[in-house]
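First the structure, which I've put down as structure tokens, then a few questions once you've had a look.
One chain of protein is taken out of this complex; the other chains stay put.
Let's look at chain A:
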Amino acid sequence: MTWDQMQELMWPATWETLGMVGIAGLATLLVGLPVGLLLVLTDKGGLLQNLPVSRVLGAVVNVGRSIPFVILIVAVIPFTKLVMGTSLGWQAASVPLAIGAIPFFARLVETSVREVDGGLVEALKSMGAGTGTIVRKTLLPEALPSLVASATTTVIALIGYSAMAGTVGGGGLGSLAITYGYLRFETAFMWVIVAEIVVIVTAIQLLGDFAARRLSHRGDYRSPLSFFRSATAKPDATEEDLLSSR
């Protein structure tokens, strides 16, 4: 296989991967953020303490995180068809990707928001702020650097998931690596694709870390997920992310 042939296959696959990760990522942020917030607010001692809601939400998130992703893709096919009209192609693959990533991100959001000092919430209360104001003026802005780090981790995990989605008709780089590299014994091509994924993951991690650092004014900010930075140095990092996220 020549370099030209490889490139011809790689670029469309790259866009497919970025496309499905992009759509799924956006959906994950939009749904995961409120779910994560609700997990904190409805918990015992929370601003909107509501134990039934908290328990149901927690259970749903746990179940979502327990189902192996390969099975999840197949299990949600009817839903994917309902939303996208088909279960094939990268657009369709973004549906199970989002469903798989939302509980993961929601838990990270929960942890980030919980880290906000309870004294700040108390200070806001003493100023006469209501719950909405406390969330908008304190919880979210104070957790922002950590939320950005969580989003970075989630996007990277999504890239790992996307390789799996690729094997069941989703397209993208993962599918390419398996069909050409593994099944047709083009080992060199497989490693080229893996290298490309490493580059993408590293770029996203660096960008995320940079943003988190810029947003943090605490002066002592270290990404709580900084161990991923060393993990990205290994070629099979995306698979590892996926496993550790389970």
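Keep in mind that, in the parts below, contacts are C-beta pairs under 8 Å (C-beta built on N, C-alpha and C of every residue); 3 or more make two chains touch, one makes a residue touch a chain; residues count from 1.
The working rule: contacts and distances are computed from a predicted model.
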Matching the hidden chain's UniProt record against "Methionine import ATP-binding protein MetN", "HAMP domain-containing protein", "Cytochrome c oxidase cbb3-type subunit 1" or "ATP-dependent DNA helicase RecQ" returns "Methionine import ATP-binding protein MetN"
Touching the hidden chain, out of A:T80, A:S112, A:T138 or A:T152, is A:T138
Contact with the hidden chain, among A:R65, A:K81, A:K125 or A:R213, goes to A:K125
Per the touch rule stated above, chain A touches the missing chain via residues 47-49, 117, 119-120, 122-131, 133, 137-138, 141-142, 144, 215-220
